[in-house]
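Removed: one protein chain of the complex. Kept in place: all other protein chains.
After this line comes chain A, so read on.
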């Protein structure tokens, strides 16, 4: 049993409803987010002899939370065993055992775990485990106005959506073997040579 997410880059418009629904449901403050939305893009402008302008710009958004990886770095570096995978494959933290050292937060290339200093332990996306218990979807999946997020047993997701898990600016899937399936944005599908040629356009919004 292993749950994962599907992200559809051909539907996402970067509206951030997933992120804010998560913040609302988990009551997260201004500087904590269990789900991030990256704006990624590039391109340059040119002026022709007559003064008219041409450009080859592209932009897409990537919504990403914890990918409940097969090789979770956060679990590997945790000195107390607080960070662990449960029987549904959800990477989750045992608040009783966590000492709040922050190694998980520092090591995760997806920025998934955070340290709640006041509570004294780490906190992260748990796939809204309580909602799953009640037969519901994670709040982010249910929130997306364009149904760009899905979740489920990762084998089912891969059968339905394919096996792509690499999309800039996310780290290479080879690092942690994330349980995420990605439908590439149209602007990459149309021009694959754009892959990796841009940069994050909203660094200050990423927490």
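Here is the rule we go by: a residue touches a chain if its C-beta (ideal position, glycine included) is under 8 Å from a C-beta of that chain, and two chains touch if they have at least 3 such contacts; residues count from 1.
Quick note on the criterion: contacts and distances are computed from a predicted model.
Q: So which of "Nickel import system ATP-binding protein NikD", "Molybdopterin-dependent oxidoreductase", "PTS fructose transporter subunit IIA" or "Chemotaxis protein" is the UniProt name of the chain that got left out?
A: Protein name of the absent chain (UniProt record): "Molybdopterin-dependent oxidoreductase".
Q: For the full complex, which residue in A:73, A:91, A:108 or A:143 touches the chain that was left out?
A: Considering the complete complex, A:143 is the one touching the chain left out.
Q: Which listed residue (A:99, A:119 or A:195) would be found touching the missing chain in the intact complex?
A: Going through A:99, A:119 or A:195 one by one, A:119 is the residue touching the chain not shown.
Q: Which parts of chain A are in contact with the chain that was left out?
A: 9-17, 19-21, 23-33, 37, 41-45, 48, 50-55, 57-61, 95, 116, 118-119, 123, 126, 128-131, 133-134, 136, 139, 142-147, 185-187, 189-190, 201-205, 207
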